[in-house]
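A protein chain is absent from this complex, but the other protein chains hold their places.
Coming up: subunit A.
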């Protein structure tokens, strides 16, 4: 709220500044691009030279499309690829953006996940008349391909985006073939955090749920939506064969914490010591690396598939889709 108030003078300054650039760019020229964003609004984009990327997956796509020169700033969830993001100005966490911080970078286009916020900041950005494209977060294969094409279209890089989307689609095909070799899907529980013995596990309609299914597993929790505190006895009743979590720093220690937990200790996962910890953005980001992340999970869950998983060379990583 304070940010919104403070930014008022800044907003006027930027608006007048933009007004002058708009005159020179004169709207309606052939160079303008119209995209329909997550809210169904039509956003007209005239200039992509200073693009602010709010969301780890968006940044990854932009870099894969060879557009890192046009990224004028990122948010704190944009951690990959490290070489491309380390020198970019950072506007903070995507749900706690400050209007002044965002507008102060003088972006000509903002690409943001539709979860970006807070509301006041988004309103301030809109009233500053900076083109803002909210990218829908659909946690499906098709949703990911659409996301890549939408970002590409907004950046006037449709050809590169089609190239990347094709590569990612091929990776999903390879992943599908890998999944077909799984005879008995494992029950996997994704645990967001384990604080003071209290576990928070992913239910349906979560990125974690999708990644479990993409890697040929079954989410052990189907009793609720989203990430919630789970009952210790329900952990036992869910009978997970494996625990999947986000890597912090020392994996072995985390694994021990799970095996020592009264609920997890009684599960097949603890008996067989199947524990997978991965980088958060890689695992849950739903960017171009998602098929590779699912492959890595599958290779750990199903050791018999490890050699075939090794043959799976993600095309998205090597595809040359730069203009």
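Brief remarks on what is shown
To be clear about the criterion, a residue touches a chain if its C-beta (ideal position, glycine included) is under 8 Å from a C-beta of that chain, and two chains touch if they have at least 3 such contacts; residues count from 1.
Just so it is clear, contacts and distances are computed from a predicted model.
Look at the chain that isn't drawn here: its UniProt entry, checked against "Transport system permease protein", "Beta-ketoacyl synthase chain length factor", "Twin-arginine translocation signal domain-containing protein" or "Acyl-CoA dehydrogenase/oxidase C-terminal domain-containing protein", names it "Transport system permease protein". Within the whole complex, the absent chain has one touching residue among A:39, A:159, A:237 or A:306, and that is A:237. Residue A:223 is the one among A:81, A:101 or A:223 that touches the chain missing from this view.
When the full complex is taken into account, the listed residue touching the unshown chain is A:198, out of A:198, A:272 or A:304.
Annotation for subunit A: contacts to the undisplayed chain at residues 76, 93, 95-96, 192-193, 195-200, 203, 221, 223-224, 227-234, 236-238, 246, 248-250, 253, 257, 260-263, 265-266.
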